[in-house]
Each structure stands twice: as structure tokens, then as C-alpha cells.
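Just one protein chain is left out here, and the rest sit where they should.
Coming up: chain A.
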Amino acid sequence: MLHIFCPHCGELRSEEEFHAAGQAHIARPLDPNACTDEEWGDYLFFRDNPRGLHHELWLHAAGCRKYFNATRHTISYEILETYKIGEKPSVTEAGGSEKKPVAKGVTA
């Protein structure tokens, strides 16, 4: 079982307390009426499915009931970091494929 760091509660919690909620950092178009059907369809329905690092939205469903972001490796399932909504990931595919030691969000 994984231990996941909730950035709101500030501690590692058991995986069963969480729900994954899909891809993170999807910005809603500021003016939906100005979107083409394709742009709107992309926003609504199309998601990345990378082999490697993925930034995801997770919900601490049994704890504080708040959403946060997690950077997860889709092959190893390793969660490299978790961070609050509105913050930027510090581990990215471009920024560092070499795994940096992170203080938070380690798996147990």
C-alpha cells in the first residue's frame, strides 16, 4: 500500500483515503463561446496518457476532502511529489528526468 502526502493535512496518509481524479492543470477556456468545436471537445474529452511522468489531480476523500496535485510515474506508480492547487510541479519531464530527492510526497 502506498503512503501519499496530503499537502493540506501535512502528513502521509494511507492510499485508501484518496481518489485519483484525472489529469491536472487543465485550464477552462476563458471564453467558451469563442472556442471552435474542436477546441471545446479537446478541453472536455481529451486527456494525456503518457508513459512516464504524469501530473494528476487527487482528492483526499476520507481526510480533509480537498483536491491537490500529484506527479506520478505511470510505469512505476511512484508518486514523486504532491503540491497544492495553484502551485507548479517541481518535477517535470523537461525539467528533470533524473529523479530529484523530494521532501514531500514520497511513497512508502
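Here is the rule we go by: a residue touches a chain if its C-beta (ideal position, glycine included) is under 8 Å from a C-beta of that chain, and two chains touch if they have at least 3 such contacts; residues count from 1.
As a convention for this text, contacts and distances are computed from a predicted model.
Looking at the choices "3-oxoacyl-ACP reductase", "Ferritin", "Sarcosine oxidase subunit gamma" or "ATP/GTP-binding protein", the name in the UniProt record of the chain not drawn here is "Sarcosine oxidase subunit gamma".
Taking the complete complex into account, A:13 is the one of A:13, A:54 or A:73 that touches the chain left out. The chain not shown here touches chain A at positions 8-11, 13-14, 16-17, 61-66.
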